[in-house]
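As C-alpha cells, the structure follows; a few thoughts come after it.
Removed from the display is one protein chain of the complex; every other protein chain stays in position.
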Amino acid sequence: MSVQKVVLAYSGGLDTSVAVKWLQDQGYAVVACCLDVGEGKDLDFIKQKALQVGAVSSYVIDAKEEFAHEYALIALQAQAMYEEKYPLVSALSRPLIAKKLVEVAEQEGAVAVAHGCTGKGNDQVRFEVSISALNPDLKVLAPVREWSWSREEEIEYAKKNGIPIPINLDSPYSIDQNLWGRAAECGVLEDPWAAPPEGAYDITLPLEQTPDQADVVEIEFVSGVPVSLNGKSYPLSELILKLNEMAGKHGVGRIDHVENRLVGIKSREVYECPGAMTLLKAHKELEDLTLVKEVAHFKPVISKKIAEVIYDGLWFSPLTTALKAFLKETQKYVTGTVRVKLFKGHAIVEGRKSAYSLYDEKLATYTAEDQFDHQSAVGFIQLWGLPTKVQSQVQQKKVTV
Amino acid sequence: MSVQKVVLAYSGGLDTSVAVKWLQDQGYAVVACCLDVGEGKDLDFIKQKALQVGAVSSYVIDAKEEFAHEYALIALQAQAMYEEKYPLVSALSRPLIAKKLVEVAEQEGAVAVAHGCTGKGNDQVRFEVSISALNPDLKVLAPVREWSWSREEEIEYAKKNGIPIPINLDSPYSIDQNLWGRAAECGVLEDPWAAPPEGAYDITLPLEQTPDQADVVEIEFVSGVPVSLNGKSYPLSELILKLNEMAGKHGVGRIDHVENRLVGIKSREVYECPGAMTLLKAHKELEDLTLVKEVAHFKPVISKKIAEVIYDGLWFSPLTTALKAFLKETQKYVTGTVRVKLFKGHAIVEGRKSAYSLYDEKLATYTAEDQFDHQSAVGFIQLWGLPTKVQSQVQQKKVTV
Amino acid sequence: MSVQKVVLAYSGGLDTSVAVKWLQDQGYAVVACCLDVGEGKDLDFIKQKALQVGAVSSYVIDAKEEFAHEYALIALQAQAMYEEKYPLVSALSRPLIAKKLVEVAEQEGAVAVAHGCTGKGNDQVRFEVSISALNPDLKVLAPVREWSWSREEEIEYAKKNGIPIPINLDSPYSIDQNLWGRAAECGVLEDPWAAPPEGAYDITLPLEQTPDQADVVEIEFVSGVPVSLNGKSYPLSELILKLNEMAGKHGVGRIDHVENRLVGIKSREVYECPGAMTLLKAHKELEDLTLVKEVAHFKPVISKKIAEVIYDGLWFSPLTTALKAFLKETQKYVTGTVRVKLFKGHAIVEGRKSAYSLYDEKLATYTAEDQFDHQSAVGFIQLWGLPTKVQSQVQQKKVTV
Partner (left out) sequence: MSVQKVVLAYSGGLDTSVAVKWLQDQGYAVVACCLDVGEGKDLDFIKQKALQVGAVSSYVIDAKEEFAHEYALIALQAQAMYEEKYPLVSALSRPLIAKKLVEVAEQEGAVAVAHGCTGKGNDQVRFEVSISALNPDLKVLAPVREWSWSREEEIEYAKKNGIPIPINLDSPYSIDQNLWGRAAECGVLEDPWAAPPEGAYDITLPLEQTPDQADVVEIEFVSGVPVSLNGKSYPLSELILKLNEMAGKHGVGRIDHVENRLVGIKSREVYECPGAMTLLKAHKELEDLTLVKEVAHFKPVISKKIAEVIYDGLWFSPLTTALKAFLKETQKYVTGTVRVKLFKGHAIVEGRKSAYSLYDEKLATYTAEDQFDHQSAVGFIQLWGLPTKVQSQVQQKKVTV
C-alpha cells in the first residue's frame, strides 16, 4: 500500500514547517500548497522551503485576481463590516484557500487536508467548514491544534528535526495579510487600554508622518466594480494593491478593534486596510447617489448578514449564494465616478457623479427651478401621521384621564 | 369673541418674522416661542425681535439639558446614524420643539401651533406628526408652505410690513444647529460633484488648519452616559458643547451626505458634529468591551430602527418608547473610560477600560497564561459545520452527478 | 386635433361603467381593459358591456398563467403573508393589471390610464406607483376618487346616462378576487366584534357543511414550483384553481383580519384563499425538509420584506427584483412531494419527501443506527455558552456583591 497524501496549507513560517515533519511522523506524504492572495511574500522562497523541510511536492498558486473578483469584490459591494468596524480581511481569504487545497487534494489523490490554525481562532472554523462543504469526504487535520506544544517544545522539535527557525521568531505579532488588508494580534495588544505600538502596523504611515499635501484620486465604477483610477484601467487586484499604496502613504485605514470571535471570546486586533477603506467609502457614496431609497434602506440588512456568514465561515453555504444574488441585482446602476481626497488618514469623498444619478436638482433645489410639488406634502403628512394621531386620541387619552 | 392664539416656532430669521405678520393677517394673535437647544444664538435679541415684529408675547426656553438627556443621549446610546452616515442633527430637536410648543399652547389657551418649514423638507413632517401625537386637537399651520411666495415676493411683503431684513439674507446656506451638530444645505451644495466650500462649515476647522499637536481626552461613561472629560464632571449638555469645541478645533465630524428624504427626494447636505462623532466613537468602543456578543450583534437592528423612527418623525410613537426600553437595558454595564486622541479630523480611540470588561486576557492570550480549552473547538466545529456538511453531501452531489 | 385616449381598468361593475361616461365628459375616448386573473367572471359579458356604456374599444386579456407564474408563485415561494396573516390577494394582481394597462396604452397611443379606486384603499397606491414606474409619462386618472359622489348621486348619474344598474348593487360587500384568493370588505364587517356573516364568503364551505370524509392530495414541487396534484400535471394557474375547488370544499383558507392599510387606517377584511393556503403549507413543509438551517432562519427576513413591498405597491421597484433574486436561489432544491389531508378547514401535511432532504435519519435517530457524535456536544456547549459565562462572572458578580 502506498503512503497516503495530505495537502497542507503552507505559509513558510515555523508552525507549518514543523507541521510538514509532524504529518510525516503520522505517516503521511505532505503536499505543500501556498496561495498568493496579495500578501506580498517571497513565494519562490516559500516554495523551496517546503521542499527543503520535507514536502513531496510544493504548489504556489497566484490567486490574486480570483480573490479580488470573487471575494474582496463581494465584501466591497456588500459594504461588509464585521461589527460595523472592520472589513473582514482574513475571513475573506480562508474559503478561497480551502477551495484551492481541495482542488489540489482531488488532483493529487490526497485523503486529507491540513491547516496550521490553533484551537482558539476563527480561521480553523472557516477552513474546516469550507473544506467539508467542498468535499465532505476529505479528512481535515489541524496539527498545531493537536500537538498542543508550548513555543519552547515546538522549537525543540524543530531543532531536533533540522527545521530552520525563522529569524523574526520573537516578533510579538501574529500577522495575516491579503490585498484586502493586514491583521495583527498578540503581545502588547492584549491590553485594550494600551495604544497599539507602531510596530503593529506595516502598510500605513502614522498620521504624524503623512504628507502635508493631499492626493486626489478619481475612482470609476461600472456596475459596482471599480475599474479605473484617475482614468487609468487596472485589473481589480492591481487596482486594490495600487490603492493600498496610495492610501497607505496617507495613513488611511487603521482599525483597532475589540471583537467577538466565533469561538466565544473577545479578542483585540489591529487592522490596516487602506485600499479597502478607500474603496468602501467611494462605493458607498456612489450607492447613495444611485440606489433608490427602499434599496438603500434594506441593503444594510443583507450587508450585515453577509458580514456574519463570511466571519462565521459559511462562505460555501447556500445562504451566501442567495445573498450574493440579491447583492448583484443592486449593483446594476452603481456606475459612475467618485473623487476622493486622501489626506491625513482620511479618504474624503469630495464629489460623485453618475449617468444613473437619482439626485434630481430640479426636485432638490431651493431656487426658482424647483419642480417639487409642495402641496403634496400636506396630504402625505396627513396619512403618514394618521396612525400616530389615532393612537394618541384613543390610547393617550385613556391613560391620562 | 376674543382673538384666537397661535404659538409660532420662532427663530428670528426672515421666514418666521414674516410669518408673525402673515398669521396676524389670518386673524390670529401670535405667541412667539424660541427654544435654545444649543445652537448658540443670541436669544435675547430673538425674544425682542419677536415682539418687535408683532408677537403678543415671546417665550425663550432653555432646553439644552433636556435636549441632551432625553434626545441626544438616546441617539448616542443607540449609535443612531441615518443611512450609516449622519447622526440625526435636526431630526432630534424637532420633537422637543414640538413638545414645548404644545406645552406653551396649552398654557396660553392657543388653538393652533405654527412652524416655518417649507413643503419639501423632513421637518414639516416631524413637527406635524409630533404635534398631533401630543395634542391631536391643536391645529397646525405652516405659513411658509402655504404662502408659496418667491424670495422676492417675501421680501416685498416684509418691506411693506416693516419687518427688518436680516443682513446675511443672501447667505447661500440654509442652516440648522443644535448641540448634537450643525446642518447646512442649498446653493453650491446642490451639485454633488462639487466639493463643499469652506463657507458651508462653521464649527470645525478645515484639516489644513488643524493643530499639528494632538489633544488626548479621557471620556468616562456611567451606564452609557458620558459624565466626565479628563476627570472633570459636566452636565451632559455642557460636556457635549465642550467636546464640540475640543474636537471642532481638530476638524472632527464633517459629513457630506446625499440622503433620501422622507418626502421622496434625494438631497445633499453637509453636517458638522464634532462632539457627537467623538462621543459615538468612544461609546461604541466601550460597548465593544462590555456588551456580550449576542447583544452586540442584535443591537444594530434596534439602532437602525431608532434612526429611522427619529428621521421619519415618529419620536412620540409607542414604537420609540419600546425601542428605548430595549436600549436602556443594554446600557447597564456600559461603564468605564475611553481614551480618545483628537488629531487631524480623527477621534481615535487609543484605549478603553471597564470594571465590566468582558475581554478576558486569560482567555484571549496566546501566552502561557492561556486558559481557553483548545480541544473544545473540535466539537464546536463539528456541530457548527454539520448542516453545511449534510447539505453538501445530499444536495451538491445531486447536482454534480 | 383628434380626441385623446384613456385606458380604463374596467370591471363591469357600476363604478367603472359610470367612469366610462365620466371620462367621456372630460373629453376622452375610453378604451376599456379587463383582465382575467382567475376571478371567474363572465368576460364576454364584460367586454360587451364596456362597449355598450360607451367605450371606443374593449380589451379582455387572459392573464391567468402570467399571474400564476410571475406573481402568485413569488408570493408562494416567499411564503409572503401580510402581518403574518393573509397572503396578499389583491396586492398581487394590481401590478400585473397596471402593466397590461400600460401596454395597451402604449399600443393604443393613449395619454392616460384610469382606475376605479377610491381615495381610501391601498389599490390606488399600487396602481399609481406601478404605472409611474412602468411609464412615468402616462397620466393617471382616478374618476371615483375625483368625483366624490355619494352612492345616490352616482346612481342618479348612471340613470341619467343610461348606464345599467347591476342587480346585486345592494350587496353589502366590496369584493376582489383572483386565483390566489378572494377579498371582501364593508358592511357588517365594519364591527370587529361581530363574526363575519356567511354571505361574506363564497369559495369556501362553512366548517359545519364540510364533508366528514377527508381528501388526501399529493402535491409535487420542482424547485419551488408546484407541478402536479396526485401525480397529474397542471399548468400553474389551473393547479391553483383546482386546489381552490378541492380545498374550498373542505372549508380551507378563511381569514378574518383587522389590518393596517398603507394609507394610515385599520380596516377589517375577510379573505378566502383555499388553494393559496394549501400550497403555502405544503411548500413550507418541503422547505423545512430541504433548506439548510441558515437559509431557513434568514429567509423569513426576506419574506417579510417581500410581503411589505407587495402590499405597499412597490412591485416594480428594484428592491423587488433583488428580493426575487435571493428567493430564486433558495428554491433550487425545494423539490419533492408533500401529502396533504384536506379536512374540516385544515390542510394538514401528513408527510413530505425529497431526493434533496437534509433530514438524515442516521443522524436523527435514537436507535442503534445513530451516527451522531454525542461527545462533540461537550465542546460545542462550552464555546456556545462561553460569552454568557464570562458575562455572568464579570457583570453579575459586580451587581450582586
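Just so it is clear, A, B and C label the chains in written order, and each chain counts residues from 1 on its own.
Note that in this section a residue touches a chain if its C-beta (ideal position, glycine included) is under 8 Å from a C-beta of that chain, and two chains touch if they have at least 3 such contacts.
Just so you know, these numbers come straight off a predicted model, no measurement behind them.
Taking the complete complex into account, C:Pro192 is the one of C:Gly109, C:Gly162, C:Pro192 or C:Pro235 that touches the chain left out. From the options C:Lys159, C:Lys232 or C:Lys266, the residue with contact to the chain not on display is C:Lys266. From the options A:Trp147, A:Trp193, A:Tyr234 or A:Tyr356, the residue with contact to the unseen chain in the full assembly is A:Tyr356. Even with one chain removed from view, chain C keeps its contact list with that chain: residues 79, 83-85, 118-120, 124-125, 128-129, 132-134, 136, 145, 148, 150, 174, 185-186, 190-196, 207, 256-260, 262-268, 284-285, 288-289, 293, 296-297, 300, 304, 308, 312-314, 316-318, 339, 341, 343-346, 348-353, 357-361, 363-368, 370, 372-378, 380-381, 384-385, 388-389, 391-393, 395-396.
For chain A, the residues in touch with the chain missing from this view are 290, 292-294, 332-333, 355-358, 360, 363, 373, 375-380, 382-384, 386-388, 390-391, 394-395, 398.
By the touch criterion stated above, the residues of chain B touching the omitted chain are 260, 263-265, 291-292, 294-295, 298, 301-302, 305, 309, 314, 317-319, 321-323, 325-330, 332, 382-387, 390.
Methods note: only the chains that are shown with their structure count from here on.
Measuring from the averaged C-alpha position of chain A to that of chain B gives a distance of 31 Å. Chain C has residues 292, 294, 332-333, 382-384, 386-387, 390 in contact with two or more other chains.
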